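To start, the structure itself, in structure tokens.
Yeah, one chain of the complex is gone here, protein chain that is, but the others are all in their spots.
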Amino acid sequence: MQDVVNQVINTTFGWNWPSWAIALIGYLIVAVILFAIAPFQMLFLTLYERRAIARMQDRVGPNRVGPEGIFQPLADGVKIFTKEDIVPDAADHWVHFIAPCVVVAPTMFMFVVLPWGPGMVPVDLNIGLLFFFAISSVSAVGLLMAGWASSNKFALIGAMRAVAQMVSYEIPAVISLLALVLITGSLSIVDMISYQGGLFISSRDVASVPDWGLGWFIFTPVGFLAFVAFFIAALAEGERTPFDIPEADSEIVAGYMTEYSGMKFGLFYLAQYVLNFLLCAITSVIFFGGWQGPGVGWLYAQAITPVNPQGGWVFNVLAGVLGVVYFLSKTYFFFFVMVWIRGAFARLRIDQLMDFGWKFLIPLTLVNVISAAVWVALTKWGAADGLAFVEGWSPLVRWAVAFVVTLAMNLGAYLYLARIFAHSQAERERLDDEVLESLINVV
Amino acid sequence: MTRAIPLEAVLVVAAALFCIGLFGALSRRNLVGVLMGVELMLNSVNINLVAFWRYLEPRFITGPTFAIFIITVAAAEAAVGLAMIIAIYRSWLTVNIDSVDSLKG
Amino acid sequence: MDLLIQIIFGLLSALIIGAAMMVVTVRNVIHAALWLIASFFGVAALYLTLEAEFIAVVQVLVYVGAISILVLFAIMLTRSSEGERLLTQHWWAAAIISLGLFGAVLLPTLVGHHWNLPLPTGPAGTPESLAGVEELGRGFVNEFLIQFEVAGILLTVALIGAIVIAFEERSRRRRVLTLSEEHILRQRQQATATAAQAALVTADAAD
Partner (left out) sequence: MDIPRGNIIVMDRRRGKLRVGQGLIQGLKVVWDHWAGSFHKNENFSQIHGTFTVEYPDERLPLPQTYRNMPVLLYDDESGHELCTGCYQCQRICPPQVIHITQAKDPVTGKMVPAATEFIIEYDACMSCGFCAEVCPFDSIKMDHVYELSTADRVSLTMRKAQLNRPISYYASIAPDLWAEVQAGAMKKLQGSIKRRPDVIGLAAVLTEKIKARRLELAAAAAAAPAAAAPAPAAPAAPAAKLTPEEKAAKLAAMKATNANKGVAAPPAKAPVELSPADAKAAKLAAIKAANAAKQAGAAAPPAEVPAELPPTDAKAAKLAAIKAANAAKKAAEQGNSE
């Protein structure tokens, strides 16, 4: 973006603006584009979710406003804008007012490191992944503010639940990504995507594999387990249905949103759907190659890049469009999976949620990190690193050995932990029964 | 960066933060308030470490490493401290430091 | 460019110091915690201006995302003592100590000291390679290995310690019965009652 701005201002118009002004303008343009995209994602996703969940429940969903109901979100938006903004008398007015902003702002921040296509990333931070999750944890503060400032029991309970859930499930999410960071050797999201070229096997692991843009992490045992764990954690962080305890309508009205109305409520809604979009996007980026797909790599190689200044701009456009199409279709597929899970499963109880997160998911992801280390050792290390027996193996053999070993490790860990977890649940029930017995004896 | 802002400015900010944190830790009655003051002091130390790293030894990682150790210690301290506050609250039903004085003869 | 950075630095310093002042003076503890979060944010932004992105992100992750949440939780789990005095009896002594430390010791020392700075870098000079995340990671598994392990053990110990301190035994926990449990309880009570009656009847019969 800055190259284009520089080209236009300094070469075409010849104004000779300083580089920081160019950078500022470039970032501003990108920011404006992203701020326009985010609400539209939310509008689209609400309609998408309502239509999809309706089909799963043998209904049709909203289809009256516009063709196939595409203007339904706009109608909802108009409705929400015209609603009265009610603040409870006992509320802490300033905190009540700021809370929605604190919830929305981090989701907007998270767009900063999200790559949309080849070369289409607002900022390629070398700690992008960490940035993403650090920022996402900030919205927990906003939720707590909202719950506390409303001075409402339901709101406070909802906020407490939301924060406990977000803080707990951030750990498995980050640890499962840590495994892939180990394999990639970088925290930059762009690096993670470029690692995933190839055909079922990453070309970085085995150089002879043709680059079809299909060397996704999901095809490795480490990546698969990380994906499952991460997606579950993402469901919990986005407060999607099996984990929608914070806003369980049937128990605590609407959780931390209970005392909000009008556009403040709309902001919470916006934050939630944008966060869901971002979680789906990061899932598709990290486990499914983001914009990687057949054709994109080849097209991008022909385009104007810092590496290849003599390319054709047509290829830039083509690679960009194809990349964005791949990326968005993957993202929307994962949103569909979220809706699918919402249609299928019932809500967990808070203690079940915590048990599952701490006693099952975190150990599983920790084992996965060890598997990732084994994978790195088997595919990358040589005699110099103290792994002499791999000398003479071809990269494909090393890859295959690593695949089998990590698969065995992960599968074993999964089955063992499932067994342990089932036992612990049974033990818990037994303890509950004991408490019941003691109550009876007292009476 | 290093040309635009002198090192002293960053250090003065850190020192001011430290003193405010010290005042908070010494004078607040609420135990959580005391803990918040301690957190502020730890933050100021971190600022110092990072500033020294940036201005004096940017090629070595000693400064950030110590900053990360301090953050680790702060996290541990917060976890244990707040657990203790909750335990204290359970037995005394108050979190005021001058009310928790059963050791005072 | 320099002016821009100076303005940003000034604003950030004002945010950090102002928010910290609010933390120690505001009456409502929740508000104090929220100001603390603002101060943490300011410090994270200061790290960014110091080109320490990793530390900045870790600051946000740990302080804003975890510690402040812990603090807020602790405040909500303990009853706030509204209406009582905010500060201890000897707060003036604390104020004198803090102000004296700042005005008499720290400020003259920091301003008066001559720092052996390397040549200034930036847009004018050649960009100097900063130690980044990779160097940090390598450092943790080479020269700082012992410290790294100690930090890990410390965290584990803190985790276990916090759980042990704040843990309430399951049997001592006040428990609200669910409807089905209540039903079961009542059924069992009735069963025991009838059994006792039956025992009485048989005892009478035996007599």
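Each chain carries a letter (A, B and C) given by its place in the written order, and its residues are counted from 1.
As a convention for this text, contacts are C-beta pairs under 8 Å (C-beta built on N, C-alpha and C of every residue); 3 or more make two chains touch, one makes a residue touch a chain.
What you are looking at is a predicted structure, and each value in this text was computed from that prediction instead of being measured.
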Left-out chain, listing which of the shown chains it touches: A
Touch criterion as defined above, residue of A:74, A:418 or A:431 at the omitted chain: A:418
Which residue of A:4, A:21 or A:56 touches the chain not shown here: A:56
Interface with the unshown chain - residue positions in chain A: 52, 55-60, 63, 340-341, 343-345, 414-415, 418-419, 422
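In this text, only the chains that are shown with their structure count from here on.
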Chain of greatest Cα-centre distance to chain C: A
Top-ranked pair of chains - ranking by C-beta pairs in contact: B-C
Where chain A and chain C are represented by their mean Cα positions, the distance between them in whole Å: 25
Computed distance of Cα centres, chain C from chain B, in Å: 10
Touching residues (chain side chain C, partner chain A) in the complex: 1, 4, 30-31, 34, 37, 53-54, 57-58, 60-61, 64-66, 68-69, 72-73, 76, 132-133, 170-171, 175, 177, 181, 184-185, 188-189, 192
Residues of chain B defined as touching chain C within the complex: 1-5, 7-13, 15-24, 26-30, 32-33, 35-37, 39-40, 43, 46-47, 50-51, 53-56, 58-61, 64-65, 67-69, 71-80, 82-87, 89, 93-98
Touching residues (chain side chain C, partner chain B) in the complex: 1-3, 5-6, 9, 13, 16-17, 20-21, 23-24, 29, 32-33, 36, 39-40, 43, 46-47, 49-52, 54-55, 58-59, 62-63, 66-67, 70-71, 73-75, 77-81, 84-91, 93-95, 97-99, 101-102, 106-107, 110-111, 115-118, 120-122, 124-125, 128-131, 135-136, 139-140, 144, 147, 151, 154-155, 157-159, 161-163, 165-166
